[in-house]
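Input: a single structure, listed below in structure tokens.
One protein chain omitted, others in place.
Letters are used for the chains, namely A, B and C, taken in the order the chains are written, and counting of residues starts over at 1 for each.
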Amino acid sequence: MPNVDPLIYGDTGVARLNVEQAINLALLEEMRRDPRVLIMGEGVATKRPEFIREFGAQRVRNTPLAEAIIMGTAVGAAASGLRPVVDLLFAPFLTYAADALINSAGKLRYLSGGQEQFPLVAMSMTGAGWCVGAQHNHNLEAMFVHTPGLKVVMPSTPADFKGLLKSAIRNLDPVVFFTDLGLLYQEGEVPDDPEFLVPIGQACVLREGADVTLVSYAKTVQTCAQAAVQLEQLGISAEVIDLRSLKPLDTATMLASVRKTGRLVLVQEASGLCGLAAELAAVAASEAFSDLRAPVLRLTGPDAPTASSWALEQAFVPQVEQLVQAVSALVGTPCARLAS
Amino acid sequence: MPNVDPLIYGDTGVARLNVEQAINLALLEEMRRDPRVLIMGEGVATKRPEFIREFGAQRVRNTPLAEAIIMGTAVGAAASGLRPVVDLLFAPFLTYAADALINSAGKLRYLSGGQEQFPLVAMSMTGAGWCVGAQHNHNLEAMFVHTPGLKVVMPSTPADFKGLLKSAIRNLDPVVFFTDLGLLYQEGEVPDDPEFLVPIGQACVLREGADVTLVSYAKTVQTCAQAAVQLEQLGISAEVIDLRSLKPLDTATMLASVRKTGRLVLVQEASGLCGLAAELAAVAASEAFSDLRAPVLRLTGPDAPTASSWALEQAFVPQVEQLVQAVSALVGTPCARLAS
Amino acid sequence: MGPSSFSMPSSAERMHWLEMMLLIRTYEEQLAELQTQGAPGTCTCVGQEACAVGVVSALEPRDRILTNHRSAGHLIARGAQVWRLIAEVLGRVDGYCKGHSGSLHISARELGVVLTSTIVGGELSLAPGVALAQKMGQGEPGAITTVFFGDGAACEGIFHEALNLAVQWQLPLLFVCENNQWQAMVHRLETMSEPAISHWARGHGLPVQRVDGNDVEAVYAASRSAVAAIRATGQPQFLELITYRQRGHYEPDDQTYVSAQERAHWLERDPIQLLRARLLDEGGLTEDLWHQMMRAAGEQIATAVAQAQASPWPTAAQLTEHVYA
Partner (left out) sequence: MGPSSFSMPSSAERMHWLEMMLLIRTYEEQLAELQTQGAPGTCTCVGQEACAVGVVSALEPRDRILTNHRSAGHLIARGAQVWRLIAEVLGRVDGYCKGHSGSLHISARELGVVLTSTIVGGELSLAPGVALAQKMGQGEPGAITTVFFGDGAACEGIFHEALNLAVQWQLPLLFVCENNQWQAMVHRLETMSEPAISHWARGHGLPVQRVDGNDVEAVYAASRSAVAAIRATGQPQFLELITYRQRGHYEPDDQTYVSAQERAHWLERDPIQLLRARLLDEGGLTEDLWHQMMRAAGEQIATAVAQAQASPWPTAAQLTEHVYA
């Protein structure tokens, strides 16, 4: 249940909210700002009686259990002047909505020669944490990054959830918005300014460092941050970058960092093959080649579905110790090429 | 219409067939060999009256126009002892089949702890050549490479089409089989041996070279081959690798080549972000880092849907001249790192 | 409200329908001809002109239309500039979609045509959202949405989902199934029972009319009553138009898989010939006028082809335009 009464704010201009609250706050503010915004999904209305009270049942809609038509309806509504936000619950359910997202939302602006536009947001959750197994937990964000015409966002802090969701709702392109469910109840300071926006396509340097650049998004940003603390104790200074947006991808921030540190380690929970880490490694191997002093490393989930068993679910996700070890080895290794 | 009468073979043990014929020959041989093999899809039977005559209507099935249930039925049938091959026509239609492919075929062996298996093949076509636009032409093979539990194949020669489709049908895992429609009527020599198999997961070195490695798959393998001829005239010796299978991905063949040439250029028709070229660049930047003498380049389709207009459709695909130019620049450039 | 509550269309109106159906057919045959000269193939609506003209004539400019790969009739009946349609098919910059679409995805905002989907069912996927926006006050008051789709599309799950949503959410949406007996190379009776489409629709509890889709007057009457009911109640309606795909699925198509008997049966019921015979009978049309009409249609299309062919090709600079806002 959302708990986003503005009164929770003090004079400080910030409130302590968890991610779920930050999301609801963003929805609330944007629905207040723009009467074209509506939310739809299975249980969206049941969970938000106070939204119905404020905005009416027309703008807060439970749907039949039918993801394809939920998504298609959002696409049609967006083409016709509304600003739909749909909650598809869990990322694997996006497969039912894949035609509407990929063939319609992603392509029809282009195919119409720019006549149509599709300002909509498709939300879903994924990631380890609830032992729900592979039909609920599948980090498939890379599929939508690969798809032309879509934008993709996957924040890691409550403030970014608020700021990026608001930007997504205001964006004129379709935005696929992923919530790492492992972060849902994590708290953080969130600005109460209803004009607080985080621009889509801007990464953020979480921590500065000189020896190695760690790039990640969602839950594993914290893995990087924790590893950086341990690495510091080993005398290794790690810069940590939170991508926040996956498309457009802020490669400039990464490249600037790599030019400084000369070493790059990419961390993601998603399986590795053709994932975000692959894309970033490719960009670095092309654009920052002469600055690289060591092989580019990826630490990713395995090429496997996620298991339900807690033990396996946790083992799937890159671990702080693994990362510390990999980075130490990387920094310790003399660069073969320079040495040769 | 298939035209795969074995009598077309002379004594040579090879026949000149186009890709469409090679595919039908593979289907014919495997249906003769294994009574569990059946083919299903919209128009699959209409196109193959002689298959119906030989194998009966039970094993050669037109389906209702409903990709989700076509694919799901294949998954269920595979779990129950059959070896279904489904023709989903065009790659964008895989979005309707995405749940069955991704959440069922890809995951259920794992989720069952190894009890179930899904020996099936899902075929579709994509690529520039027919001016059909983005809802028929979308190279989305990377999505299925990213997906755990699936294998992915995308050959470039009639012989490989035959050999890989036969291997796919015999494979115990679900295989997503893509046909570049630009290749459909290209001819080549195809062995008539019904035991001629091309193993899934083995790339092939099409041409040896010393200065640069060009890696591609499907239609753009020929782009690489043609570029290599032109490059030779410029005094640049290019090695050309045809991946053939996209998953498992034969990185060993690529790495061996890069260790020799020190330069890597990856070419694909698909959009770049999180595509196969990104994956291969990442592997090289990690595994062959110290052998690389120049930035790793990618030449890919843009981050855009494909247009129908012939002019735009052709411009979407990497061109020989672009590739020659990019490689010349790459080889000409002194390695900044070595120089510094 | 039955069709009887409308005044019968005037003779002039029906002459106009005949002209429009003829223009559509001439357009389609011209494109088929262009295909043999190297232009991209198309899915022609030859044999289904009465569906397009009958339904679209019952709509108003404020209404919205979504359609499928066989959309030329709907677009022309809606008043599309034929030369810009041809330019689009040929991939030229003056096409409605600058050559991005080709024949298969044409939209034309100025005509209220939101979408041509060549993903079978894509039109059904988006239509409820377009109608929802109308219901929620976007666009002109009282406007409705019409979605054209084939018998094949009715096999896709999205058909079921779209009908259920439209009924539950009470959307101002007219479903028009052009049941032309074929789904590419598969006869529809291989995929469903004879009355399946109407039965499926009735299972959703909305009003369903099953109409001779080759009789433009019947189509018009059914459409008028359905449209009026939607405007009055805000609730969806369903039309199944029984018709026939005369030229095959996609140019070229030799239709060797089609029974000669079936074809002959339907060619006798050609929608243009039906209306023509009726008007000749009634005296509004003469053989002379008919030949004038044919000539006019031929000339209009020939001019349009020339104008379309004069339109430039897009340049590679256009390759990444209009992907994002």
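Following the convention adopted for this analysis, a contact is a pair of C-beta atoms (placed from the backbone, for glycine too) under 8 Å apart; a residue touches a chain by one contact, two chains touch by 3 or more.
The shown structure was predicted, so the numbers you read here are calculated from the model rather than taken from an experiment.
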Which of the chains on display does the removed chain touch in the whole complex? A, B, C
Out of B:Leu25, B:Ile39 or B:Ala68, which residue would touch the omitted chain in the full complex? B:Ala68
Kindly state which of the options C:Ile24, C:Ala72, C:Leu174 or C:Met192 is in contact with the chain not pictured. C:Met192
Quick one: which of B:Pro84, B:Gly182, B:Pro305 or B:Pro318 touches the chain that's been left out? B:Pro84
By the document's definition of touch, the residue of B:Leu17, B:Val60 or B:Leu111 touching the omitted chain is B:Leu111
It is residues of chain A that touch the chain not shown, namely 42-43, 46-47, 62-69, 92-93, 95-96, 130-136, 302-305, 307-312, 315-316
Going by the touch rule given at the top, which residues of chain B touch the chain that is not shown? 36, 38, 58-59, 61, 63-64, 66, 68-69, 71-82, 84, 99-100, 103-104, 107-117, 148-149, 151, 171-173
Considering the whole complex, not just the chains shown, which residues of chain C touch the missing one? 155-161, 164, 167-168, 190-193, 196, 199-200, 202-205
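The working rule: only the chains that are shown with their structure count from here on.
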Closest chain to global C-alpha mean, per-chain Cα centroids: B
Measuring between Cα centroids, what's the chain most distant from chain A? C
For chain A and chain B, let me know how many angstrom lie between their CA-based centres, rounded off. 31
Which whole number of Å gives the spacing of the CA centres of chain A and chain C? 42
Residues of chain B that touch at least two other chains are 92, 95-96, 133-135, 302-305, 307
Quick one: which residues in chain C touch 2 or more of the other chains? 95, 99-101, 105, 117, 119, 121-122, 157, 323
